[in-house]
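Shown here: the complex without one of its protein chains, the others still in place.
In this document, chain identifiers A and B correspond to the written order of the chains, with residue numbering beginning at 1 in each.
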Amino acid sequence: MGPATIVFWLASAVALAGGLGVVLFKEPIRNVLSLVLVMLSLAVLFLLLSAQFVFAVQVIVYAGAVMVLFLFVITLLGPVREQGTVRLPWQIFISAVVIAAFAGFLVAMLRGVSYRTPDAADPIFGSVQSIGVGLFTDYLFPFELTSILLLVAAVGC
Amino acid sequence: MLSAIWILPALGGLIVCFLPRGAARVGAILVALAELALTLVVAATFDASHHGYQYAEQASWIAQFNVSYHLGVDGLSVWLLVLNALIGALAVLATPAAWPRASAFLGLMLLMESGMAGVFLSVDLLLFYVFWEAMLIPAYFLLWLWGEGERPNYAALKFVLFTLVGSLLMLVGVLGEYVFSSAHTFDLPALAAQPPSPAIQFGLFALFAAAFAVKIPVWPLHSWLPDAYMSAPTPFLLLLAGVMGKTGAYGMLRVLLPLNPHPVNWWDWNWVLPVLAVIGIAWGALLALAQRDLKALVAYSSISHMGFIVLGIFALNAQGQEGALVQMLNHGIIVPALFLIVAWIYARTGSRDRSVLTGLAPAMPVLAGVFLVVTMAALGLPGLNSFVGEFMTLLGAWQLSPWLAVAGCIGLILAPIYMLRLFQGAMYTEVAGPPDHPAEGVVRKDMARGELALIAPLLALMFVLGLYPYLVVHALPALGQGMQVLHW
Partner (left out) sequence: MIAAAQVTYTAAQAWSDLAQIGPIVAVTVALLVAVVVDLLLPRGLRGPVVTVIAIVGLVSALAIAAYRLVNGYGGPAYFRFVSGDAFALFFEMLFALIGVLAVIVSSSYVRRRGLYEAELQVLTLAAIVGMMSLAAAGSLVTVFLGLELLSIALYVSCGYNRIELPSQESAAKYLIIGGFASAFVLYGMALIYGATGTTVLSDIATRVTSDSAGNPLLLLGVLLMGVGFAFKVSAAPFHMWTPDVYQGAPLPVTAFMSVATKAAAFAMILRVFNYGLGHLGPEWQVLLAFTAAASMVVGNLMAIVQASLKRMLAYSGVAHAGYILVGVLAGGRAGVAAVLFYLFGYVFMNFGAFAVVSTLSGPAGDGDLYEDLNGLAYRNPTLGVLMSVFMLSLAGFPPMVGFFGKVFLFTAGISAGWTWLVVLAVLTSVVSVYYYFRVLFHVWSPLPEAPVRFAFGPVRGPVTVVLLAGVFAVALGPLSGFLLQVGLNGAAPLLSGR
C-alpha cells in the first residue's frame, strides 16, 4: 500500500464524513462548513489523479468563492437552528437497511473486477493547456451547453 | 362505389349532427334511403356466377406494413350490406321528430351504420379492425346518452368494456396474423393463402374468437347483452340487435375460419364453439321462459337464436354455413320487428310486464295480427323465413354430430313455448274481473299508418325469404378470393 493509496482512503473518508455532516447537522453554519470539507477532500482526490488545474480551481472557486458566498447569505439571513423533529422514525430504519443492502450489492458486484489498463497518459495531462485545448476542441459542445445551464440556473434563482 | 357505401352515411352523419332538429331528421332519412338505394343497386348488379370480390377497390394505405385500403363485396357480404342499410333506414324513420337532441342522435346512428358497412366491406384485416372499433364509439354514446332505465351509463360502459376486451385481444390476433403468416400483409386473401402453423393458429383463433363471441354473443360471454338491450332506446336497438350482433358472426365467416382453418394444438377449437353455441341456445331459451319483461324476453330469445348461427357456422359444411348466413339475415329482420312491437305495446299500455298485459287484441286488432306473423316467424313456422335458416343449420349440425343437432332442437322446442305464451297472454287472455281498467292516461289505440308502414317491409321480407330463399342463397357461391374454406 503506497502513500497514494493511504491519501486516497483518507481523503475519501473525510469526504464521506463531510457529506454526512451536511445532511445531519442542524445548524446551517455547520452544514456549510461540512460542505467545505467535502470540497477540499475532493480537491485532494483530484490532485491524486494528477489534475492539478482542477485541484486549484476546486479550492479557489468552490471551497473559496462559492462557499464564502454561502456563508454570507446564511449569516445575513441569521443562522436559525432547524426546528424539525424526526417525523418518519421507521422510514429512517428502512432506508438504512436499503442503503446497507445497496452498498453490499455494489461491493459484491465490484469485487474482483478486472479493470481496464489505463490509456497512456498525455505528457501535458492535467495542465491548464490540456484543459484549454480540451474545452475548445473535443468538449466544445458540452462546454457551451454548460454555459447555458448556468445561465438558466441564474434565471431560475 | 363501395367507398360511397361507408362514406355516405359517415359524412351524412357528421353533417346531420350540426343541422337543426327538423332538417336533421329529413337529412338523415334522405341519407339512409340513399344508402339503401346504393346497396340495392350493388345487390341487384351483383354477379352471382363471378368468383372473387366484386366492385373491388384497392389502394396502398400504410405501405411499410402492407396495409391496403381494400374493399370488396362477395356473396357473403352483399345481403348483409342491404340488411344494414334497411335496418338503418328503419331506425332513422322510427326516430320521432320530438326525440331529445335528435340531430346528434340521428348523426351518431348514421355513423354507426357507416362503421358496420365498413366492417362488411373490408377485405383488409387492419381496415376491418378499424371499422370494427370505430362502430363502437357511436354505439357507446347512443347507449349512454339516450339510454333508458336506471343506469344507462352502467349498461353502456359494461357493453364497451366487454366488447373491448374481446376486440383488443383480436388486435393482438390481427398483428399476430401479420407477423406469423409468411405473407407479411394484412390483405385477407393473401393471409388465407398462407396460414401459419396449427399451433400458432390455435392461439390466433382464440384471440379472434374472443372478439366475435362477445359481439354475437356466445354463451358464456353474453352478460352485457340483457343490460344493453334493456337500456337501449328503440331506434338504436334496431341497429344494435338487428345488425351489430351479425358483425360478430360475419367476422367468424370472413376472418376466423379462412385465416385459421386448422386451429388444433391442445384441443380443436372447431369443436369448442359449437358446444358453446348449443349451450347458448338452451340457456337463452330457458332464461327467456323465465322473463316477465317483454324486452328482456326478446333479448334472451336473441341469445338463443344467435346460438343457431354459430352452430351453423361451425358445422363446417355447406348446409350449416349457408343456413347460418340465411339465419343472420332472418334474425336481422325478425328481432327489429319484435322490438318495434314491444315498444309500441309499451307506448300504449305503459307496461312491458307480461303478467300485467292481457287482452289487448280487441282494442288493437291490427297490431295483434302483425304480432302474430312476427311470432310465427320467430318460432320457425314453415313458410316464414326463420324456418329455412334453422332447418339448414340443424341439417348441417346433424352431419357434424347428431347429438349437437338434437341438443340444438331444445331451442326449437322452447321457442314456441315462450313466444306463444307471450303472444297469447298479451293479446288474447280474457281480462279477469271488471272489463278493462286501463291506467290513467293510457291510450289503447291501434297501430297508426306510419307504424304499419315502418314494419311492412320487414313483414314482407319474412314472407319473401320464407317462400323464396333462393333470392339470397343464389348469391352465396360467389365468394371472394381466399374464402375456399366455406364450401358453398
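Quick note on the criterion: a residue touches a chain if its C-beta (ideal position, glycine included) is under 8 Å from a C-beta of that chain, and two chains touch if they have at least 3 such contacts.
What you see is a predicted model, and the numbers here were worked out from it, not measured in a lab.
Here is the thing to keep in mind: the chain we left out touches A, B in the whole complex.
Within the full complex, the residue among A:V23, A:L76 or A:V113 touching the omitted chain is A:V113.
Residue B:A134 is the one among B:A24, B:V119, B:A134 or B:L225 that touches the chain not shown. Listed here are the subunit B residues that touch the chain not shown: 61-65, 67, 126, 129-130, 133-134, 136-137, 140-141, 144-145, 153, 157, 160-161, 164-165, 168-169, 171-172, 175-176, 178-179. Residue positions on subunit A in contact with the hidden chain: 106, 109-110, 113, 115-116, 119, 122-124, 129-130, 133, 136-142, 145-146, 148-149, 151-153, 155-156, in rising order.
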